[in-house]
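I have a structure here, written as structure tokens, and I will follow up with some questions on it.
What you see is the complex with one protein chain gone and the rest in place.
For reference, chains read A and B in written order, and residue numbers begin at 1 within each chain.
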Amino acid sequence: MTKALNHVMDALDVETFLICDTEDEARSLALELMKEMGFNDIDVVNLDFLGVGARVRARAYIHRSGDEYGWLKMDKEVKLDD
Amino acid sequence: MGLLYNVIGIAGTAKNTGKTTTTNYLLDMFKKKGFSTGLTSIGYDGERLDNVTGLPKPRIPVSVNTTVAVARRCLPVSTARIQVIKETPISTPLGNIIIGRVEKEGLVVIAGPNKSSDLRIIINELKTLDLDIILVDGALNRLAPMVETEGFILATGAARSPDITRLAYETHSIAYLFGLPQLKERLSTEITVQNGFRKKHRMGFASLFTNRQLFELLEHLTSETKRLEIPGVVQEKLWKQLGEHIISNELNFDICVADPIKLALAGGVGNIHRLFERLENYGVKLLVAQKLPLVAVTVNPFFPKYRFEAQDYEPAYVDAVKLVETVDKVISVPAIDIKRNGDILFKALFTGQT
Partner (left out) sequence: MTEIKKVLLAPLDPVHDIGLKMIRRGLEEAGHKTYLLPPDLPVEEIIQEIIDKEAGTVLISRTLGYGVAELLSRFVDLVDASGLRDKVTLGIGGMAVRPELAAELGFDAGFGPGTTVEQAVAFVEGREISKEDTGVKKDKQDITSSYSYKFINKSMGNKLEQVAGQIRKWAKDKTSPGVKRAVAREELWDVGRWRNRKGNDEFDKEYPHLCGEQPKNYYLKGELHPKTRRFTREEVIALEEFLQETKERIMLSKVQHVKSRPVIFNQYGTGCPFMDIGHIKASEAWGADGVVHFDPSWGARTEGFFDGFLTHQEDGTVITPANLNRIHGALEPSTLWQVRAHRGLNTPETVILAGKLGADMTKINMCYGSLGAGTDPERLTVDGYHAIRYAIQYGMSFDVVTNEELAGVPAHKAFAGMLIVSTLGVMLGGKPILQPLFAYSPEAMVGEQMEGNYVDFNAAKIYALKNIIDAPIWPGAPIGFLTQTEDRVQSAMSTGLHACLASSLGVDAISIASSDEAYSGGPISVPSKTDTLKAVQEGFRFFGSTGISPSGKAEQWGERLVSEIDKVIDDVLQTGDFVQALYDGNLGTREEGAYPGRAGRDTVEHTVT
């Protein structure tokens, strides 16, 4: 996990508009997009497909409840190292 | 082999001209020599990304045997462990300045005093600690507080101008101004005209920023004038008018300014330089009350290229070898690309070698 991601309190949302033919395609594309970005704990929060394309909000949970939170373990080393 | 200067400033002509690289190089060399080093800054340095351009910046590694004078809020964001040995009442936007010893090496962010008078206090504090050398890191193109150092290294490069010829001429002009001869007298606190022996007129102001002030001054300049003392700053266009007045009225006297920094701040150093050379040809003598030796010039081929479409900056470089050679030719102190031949800089700090 990169250091900046450590600072995400819980979830990271990606919002965009996807050009696609169907709602199902939009959903797969959105999940694909998140995987391409290197996320695993992913979901599509919201998807509106109206023919033109899909307005989509995909989510990756960086820290779920009960995990160890990157933002709590920020020693000074972590803060400044690359 | 002794050090020529005990308090050295590192000033830049712009952002990204390599101040921090120069500072880091010196810190490293002093560490290898086993010197005890004091470090402060007139700005803010050592953060990951540049505050303005958003591009990554070198950070400052410090070792034990280093004493820093930094704002309190620099401590939690530094990885070096710093033991505070003294609190000072000098305030900055990032808290008061503390003096601290590096106990465990690491990276520091340094924000120091932001004005000359405060820098003087901090340097004096550091001097009581019996350090071998004190370094004052610059900020942006800021120069004014460097007046408190004993000598300074100028960092310039493509970030100031990617036009190498122009950059070389500007550096030449800066070297000229900082090489002006010294008048070993204290200046008055106001602009003062000395007409004949013991006849002094004090103008009531220290700097020239308006035409009105200039005209008032011109009225007092006569063929009897022996010396003009200027403790403050004169705006570039007013220097020009003053110079034209001297030449066209065939006046001939000494002009004495407080220090070369006040000349460098007037505006375009190239224009000031050209004007002064002209005045010297007419017999006018230009002097400074306080000298600030230019020790060396470091040149950096890097520059942040502004991308207008994206409205951000990308890293770019000019020809490094050509840059060093061109600048070196026009100045009497060494021009150095710190990444190639930093040792030249180091030698320049010691007696008997340049």
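The rule we apply is simple: a contact is a pair of C-beta atoms (placed from the backbone, for glycine too) under 8 Å apart; a residue touches a chain by one contact, two chains touch by 3 or more.
Just so you know, these numbers come straight off a predicted model, no measurement behind them.
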Checklist entry - Among the chains present, which touch the one that was left out? => result A, B
Checklist outcome for this item: The listed residue (B:61, B:162, B:179 or B:232) that touches the chain absent from the view is B:232
Checklist entry - Which residue, B:117, B:165 or B:249, contacts the hidden chain when the whole complex is considered? => result B:117
Checklist entry - Which of these, B:3, B:29, B:94 or B:320, touches the one chain of the complex that we don't see? => result B:94
Item to check | Positions on chain A where the hidden chain makes contact | outcome: 9-11, 13, 43-46, 48, 55, 57, 59, 61, 63-66, 68-69, 71-73
Next on the checklist: Give me the chain B residues in contact with the hidden chain, please.
Outcome noted: 14-15, 42-45, 47, 51-52, 71, 73, 91-94, 111, 114-117, 139-145, 147, 189, 205-207, 209-210, 231-233, 235, 261-262, 265, 306
